[in-house]
Every structure is written in C-alpha cells, then in structure tokens.
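For reference, the structure is listed below as structure tokens.
Of the protein chains in this complex, all but one are displayed in their positions.
This part shows chain A:
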Amino acid sequence: DIISTVEFNYSGDLLATGDKGGRVVIFQREQENKSRPHSRGEYNVYSTFQSHEPEFDYLKSLEIEEKINKIRWLPQQNAAHFLLSTNDKTIKLWKISERDKRAEGYNLKDEDGRLRDPFRITALRVPILKPMDLMVEASPRRIFANAHTYHINSISVNSDHETYLSADDLRINLWHLEITDRSFNIVDIKPVNMEELTEVITAAEFHPLQCNVFVYSSSKGTIRLCDMRSSALCDRHSKFFEEPEDPSSRSFFSEIISSISDVKFSHSGRYMMTRDYLSVKVWDLNMESRPVETHQVHEYLRSKLCSLYENDCIFDKFEGCWNGSDSAIMTGSYNNFFRMFDRSTRRDVTLEASRENSKPRASLKPRKVCTGGKRKKDEISVDSLDFNKKILHTAWHPAENIIAVAATNNLYIFQDKVN
C-alpha cells in the first residue's frame, strides 16, 4: 500500500511507517554482528499492526479514511515503545512490547490452556518461566477521538513528555497523554462566516526544548509562533514569520505555491525549516522578516505550473527533515528524486530512489534535470519526469547518516558508505 508517513524514533533503532490502508509497520535496526558484517545497520520488520479502520460518519455524510497521516514516537521510558498514530479524525497511542518468556506449569490449567479439574489437583507447583520465540505485540493504550471537525494534518509530542498537540485545517488542540475524554483548544482560526475563510493551518509542531512554544504554518506561506504562557487561547501569535513578496511578480499561482506543506524545528531549536511547493526555507526564530536560507528544490517546475495545476500536482504536500546535527536538510521531489542540501558547504545533490536505476549496496549516482537546450547524457529532461512518482515523505536518523525515503509503496533505506 502507499506509504503515507515515515518516522525514526529517538534512538533511531526503530523506524515506523504508516500507509494508506491504516497499517503501521515498524522496522528495527539489526545489532552489529561480527559474523555478518554487512548486516550492520540493516532494518528488518519488527512489528506490523492495523492502526486505523475506515469509518463512515452517517450523521455528517463523511467518509473517514483509514490512511495514517502522521506517526510520532514518544521518548522511551521503559522496555516498551510508545507511538502516536493518527488518521484524519482519531489519534491513537500504541504500546509495542516484546515477549520472550512464557510461564509453564500452572496449577489450574493445562499446558494447552484447558482448565484442570480442581478435585484432581493434589500438589502445588510454582510455574517456571521458559524462553520462547520473540513475540512483538502492539496494543492500543489510548484513543483520542472526537476532537477534530476538520482533517488532522499534524501531531507533535511536547518536550515535557506529558502533552501533545494535534492540528487540523482550522484548529489546534492540546492533549494530555493520559486523558482521552478532554482536550484544550489552543488555536482556532475558523471565521464566524465561512465565506470569509482565507487560509488554513497546514502543519504544526512543538519546540524541541521549550515546552511552552509551538509553531503552525498556513496555506498563505506564513508561520506563527505561539507561547502558551501568554494566554489560554493562542489566537494571537507571539511571532509572525513571512517573507515579503514582490507584488509585481504575483500571479494566479503565487498563493498556491507559497502554501507551506511542512514545518520542522532544527534539533537545536534555534531554526525551523519550511517546505513550500518549489523550495525549502530555513528561518532563524530570532528574525521574522525573512528566511535566512532558501534552497530551490525543483525551480524548473515554475514553467510547468499550468499543467501541474491541471493534474493537481501543484497541491502535493512534500515534507522535509533535518539531519541530526542540523547541517543538512532533505526533501523529496518527482520522478522518485529527492534532494539534500548541505547548509555549511552550500552544496546540494539530487538522488533517485529506484530499484531499476541502482543496485543494492552501490553508491547512488547524482541525477541532474536538464532545463532546456541540449540534454547531456545521463540528464533527464523536465518533460520526461514522472509526476506520479512523488517522494513526499522522508526521514533522517537522529544521529547517523541513515535516511528513509518513501517512494509510493516502497520504502528505501540509504546510509553513508562505510569504508
């Protein structure tokens, strides 16, 4: 099924993917093994479970897709792993735990589970724990439902590890991980008269270190930073980030391509990255007037906006991510291409996630799109790009140079070549 979200956990040992069919698949990194040196760093399936089911809200005539929009891991506190997964309407907290021991020698039941006749029991024994094949179980621990009228686009766990936010097109709610029957509304941009609606919330995230701060992005290309200490309802922002636009260059497409599809804080908490249709921008939280960096993802698409509007590709929501040291940013593009930008060297590269064009364990060859004139060998022309092969979801290991790239229904994991 089509992968709809990819997320490493805090240590990077686990990688979760959600798909359009409501399933979650978790991969685990293999431990270093001297007898199989090549298996270091390989990710294998650890657990698979059905997180969400399709629903039909008869009262509102609304079909609720089971597609997993986002997965966010909780920091690990004990042997079990916890993650939040959400579809358009309902967020669920899942516990993933291992079982490698089984008790044998019960007094009241047989080994196959049948109850023993109590009158036949003449002696007491202490059950003993015996090892068994590893079993990974996933169970839903909390279900956070009925808090969103519109479609949930983001969830973000707070640095306090107790609360998290969920954002839909018009509202953002604050939850406590232990409490499912109540949530606080902290942002509401719904106009009294829906005819006056001009923008929607596209993404939201908590600051990685300051538990009172979060940001949300809009379809108009703006980002608002809110401080929950200032008031209960954060309709008034503390900071407003917007790049000034040259009014003479405004076109029909301007607002659509400025819509921010993803916002992510750097690990340091000093910067944030926003992804709009054609570029990735880095903002310094201390400067609201304009981004400090702008990286072009696929500027050659600017002369194709008419057809991209007609085939709806202009509304594709690309995500972006930082590497662990915040020195690089990655985002996806079309034709199964993805782009990486090194912020310090100012170099960027285009790579392709495709089985046909690369062999396992071989280094990826950089790709180049030819924008006009003579096409060099190995270059691909803009008109040959496959717009159905979109890489919307990517993730970067929190500490190492290992990346996960979702290409429609295939997951690719790439890592730095080990010498």
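One rule holds in what follows: a contact is a pair of C-beta atoms (placed from the backbone, for glycine too) under 8 Å apart; a residue touches a chain by one contact, two chains touch by 3 or more; residues count from 1.
Note that contacts and distances are computed from a predicted model.
Its UniProt record calls the unshown chain "cAMP-regulated phosphoprotein 19", which is the correct pick from "Bifunctional peptidase and arginyl-hydroxylase JMJD5", "F-box/RNI-like superfamily protein isoform 1", "Aspartate aminotransferase" or "cAMP-regulated phosphoprotein 19".
Of the options A:305, A:353 or A:391, the residue whose C-beta touches the omitted chain is A:305. From the set A:255, A:342 or A:400, the residue in touch with the chain omitted from the display is A:255, counting the whole complex. Of A:1, A:65, A:288 or A:400, it is A:65 that touches the chain left out of the display. Screening A:11, A:28, A:159 or A:219 against the full complex identifies A:219 as the residue touching the chain left out.
Where chain A meets the missing chain, the touching residues are 50, 53-56, 58, 60-65, 88, 150-151, 169-170, 194-200, 219-220, 249, 251-256, 259, 302-306, 309-310.
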